[in-house]
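Below is one structure. I have some questions about it.
Each chain you see keeps its place in the complex, though not every chain is here.
Read from first to last, the chains carry the letters A, B and C; within each, the first residue is number 1.
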Amino acid sequence: MLHSLPSLGSFADPAALAIVGGGTLLALVLRTPGRDLFRGFAALGVLWRKPFQADALLTQIDALSRISARHGVVRLDRTVIADPDIAAAVGRIVDGAGGEEISALLDQRRVARAERHRAAIDLWSAAAEIFPAMGMVGTLIGLVRMFAGMTDPATIGGSMAVAVLATLYGALAANLIAMPIAARLKRLARAELIERARLVQPLAALAERERPRVRRDAA
Amino acid sequence: MLHSLPSLGSFADPAALAIVGGGTLLALVLRTPGRDLFRGFAALGVLWRKPFQADALLTQIDALSRISARHGVVRLDRTVIADPDIAAAVGRIVDGAGGEEISALLDQRRVARAERHRAAIDLWSAAAEIFPAMGMVGTLIGLVRMFAGMTDPATIGGSMAVAVLATLYGALAANLIAMPIAARLKRLARAELIERARLVQPLAALAERERPRVRRDAA
Amino acid sequence: MLHSLPSLGSFADPAALAIVGGGTLLALVLRTPGRDLFRGFAALGVLWRKPFQADALLTQIDALSRISARHGVVRLDRTVIADPDIAAAVGRIVDGAGGEEISALLDQRRVARAERHRAAIDLWSAAAEIFPAMGMVGTLIGLVRMFAGMTDPATIGGSMAVAVLATLYGALAANLIAMPIAARLKRLARAELIERARLVQPLAALAERERPRVRRDAA
C-alpha cells in the first residue's frame, strides 16, 4: 500500500477542508456565547502546562503566616502574591474576616473557576462530536454534486475521492485535535480543583489566628 | 471542488425538506404535550438574550428594603416590581410571612421554573436526535423509489442526489439548528438557576425584619 | 420528487413488516416478564390523559377532613374515595394510625407506583432501540436473499427496494411510535410522582388530629 500511495496532494482538498472546518466553527459559534467561545480558544494556551500543584503556594502561605505572626497581617506585601485566590483571601483577612468566611470565599471562587473550565471543556467536547458530523455533511455534498453531474463515468472516481476526504478530515480532526484538547483540559481542571482544596485549611487557620489582632488594631 | 459546484438549486429539494422537517415535527408533536411544545418554541425568543444576572434585582431589593424600613412594607409600590419571583415574595411579606416561608416560596418557584426550562430543552434535544433519523428516512424513501423505478439507468444519478439530500438536511438541521438551541437554552437555564439563588437570602432577611411590624399593624 | 412518487403500494411489504414488528415483539417478550409486558401495553390507555393533578384530591381530603372533624373519622364513607392511595390512608387512619405511619404508607405506595411505571417505560425505551436493529435485520435478510438469487440483474432493483423498506419501517416505528410513547409515559410518571407528594402532608395531619379520638373510641 505504501509503495503505491498517490502523492500527498491527492489528500488535500480546500473545499472539503472549508466545509468540515467552517461548518464545525459555525456550529460552535451558534451554540456558544462569545465569552465562552473566547475562553475555549484561550484555554489552548495552558494545554501543555504541568497540572496545577499547590505545594509552592502552600510554602508561600507558610511564609505569609510567619511574616504576619511577627509584623501583623496588615504588613503583608500583597503585591508579591501572584495567585488570585490567595490574594483575595489575604485581602479579606486584612479586613478582619474569620476562618469560616475565608473557607466560603475560597469555595465560591473554586466553584466559579470550575464553571469557567467547564465552558472550555464543553466547547471542545462539542467540537469532537460536530467534526465527524460535518465530515459526513461534506461527503454528502460531494455525493450530491457527483450524482447530479454524473454524465461522464470517468470523473466519478475523482469526485468520490474528494467526497471521501471530508469524512476523513472530520474523523482526524475529532480524534487528533478536539478529543485530545478536551481530555487534557478535563484533566487539568480536575487536578486544579483537587489541589486548590488544599489551600483552604491553612488560609482559614491564618484568618482565625489573625482576626482578634486585626479587630483590636481596628478598634 | 468549488469551481465545479453545481448551481445551489441542485441542493434544494422540497420533498426531502418536507420529509425531514415534517417528520421531525410529527415525532415531536407525538411525544410532547401541547403546552410543552408551545414552551419549546416560545423559548426561541429568549435565545439571544444575555444570561440572567441577579445584580439589578439585588439592587432593587436593596431599594425596596430601604423604603420599607422608612415607610413600612405595606407602602411598597408593587407595580414597579417587574420580576415575578420578587413580586410574589413581597406580596407574601406584606401578608406577614416570615423568612423561612419566603425561602420555601422562592425555592418552590425556582424548582417550577427549572421544570419549565427542562421541557423546552428536552424538546430541542429530542429534535437533535430525530432530525438525522428523519434524514435517513427521507433517503430510504428516495432509495425505495429509485430501486422500484430502476428501468432507466440514466435517471439513477439524479434520484440518488435527491435521496442523499435528505440525510444532508437531517445532519445540518441537527448540528446547526437543534443542538445549538438546546445548548443555549441549557446554559441560560443553568445561569438563571444559579443567579436566582442569590435572591433568597436578602428577601428572607427583609421578611424577618418586617414581620413583627406587619403583625403589629395587623393587630 | 413528489410528482414522480411511485404508488404507495411500493412502500408496503408484508414480509418486511413481519420481520420488523415480529422481531421486535419477540425480543421484547424474551426480555420482559409477562406481567411487565402487560403493564407496558396497558399503559397505552393512559397515554393521552392529562398529567395527574393533585388539586381535586386535595379538595376531597379537605372535605373528608371537615366531615371527620364533625362526625368522627369512622363515619367517613370510604366508598366515595376513588383514589387508591387516599382510600388506603383513610383505612389506616380509621384503624388508629398516626401521622408518621401514614407518611410511610404513602411513600411506600409512591415507590411501588414508580416501580410499576418504570416497567412500562422500560418496555417502550427498549422497543425504541430494538426497532431499528430489527429494521437492519430485515434489510440483511433481504440482501442475503438478493445476493443468493442474483442470477437476473433485472430483479435486483425490486429486491433492493424491499430490503430497504425494512430499515425504513424500523426507523419510523422507533421515532414515531416507541420513542413518543416512552417520552409521554416518562412525563406522566414524573408528574404523578411530584403531584402525589402533595397528598402526604394533609393526610398525615388528618391522622395526627384524629388519632386520639380513634383511640378513645376504641378504648
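Criterion: a contact is a pair of C-beta atoms (placed from the backbone, for glycine too) under 8 Å apart; a residue touches a chain by one contact, two chains touch by 3 or more.
Given the structure is predicted, the values throughout are model-derived calculations rather than measurements.
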Exercise for the section: Assuming 3 chains are placed, give the number of copies in the entire complex as this structure defines it. Expected result: 5
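Please note the rule applied: only the chains that are shown with their structure count from here on.
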Practice task
Quick one: label the inter-chain contact graph as line, ring, star, complete or other.
Solution key: line
Handout entry: Angular offset of chain A relative to chain C [C-alpha, multiple of 5 degrees]
Key = 145
Handout entry: Most widely separated chain from chain C, with each centre as the mean of CA atoms
Key = A
Problem - Numbering shared by both copies at the chain B-chain A contact, with half separating same from different - result: different
Fill in the blank from the handout: So, in whole Å, the Cα centroid of chain A is separated from that of chain B by 26
Problem - Multi-partner residues of chain B (each touching 2 or more other chains) - result: none
Practice task
Using the touch rule from the top, collect the residues of chain B that touch chain C in their complex.
Solution key: 13-16, 23, 26-27, 30-33, 36, 126, 130, 133-134, 136-137, 140-145, 147-150, 162
Problem - For the chain C and chain B complex, residues of the former touching the latter - result: 1-2, 4-6, 10-11, 51, 157-158, 160-161, 164-165, 167-168, 171-172, 174-176, 179-180, 183-184, 187
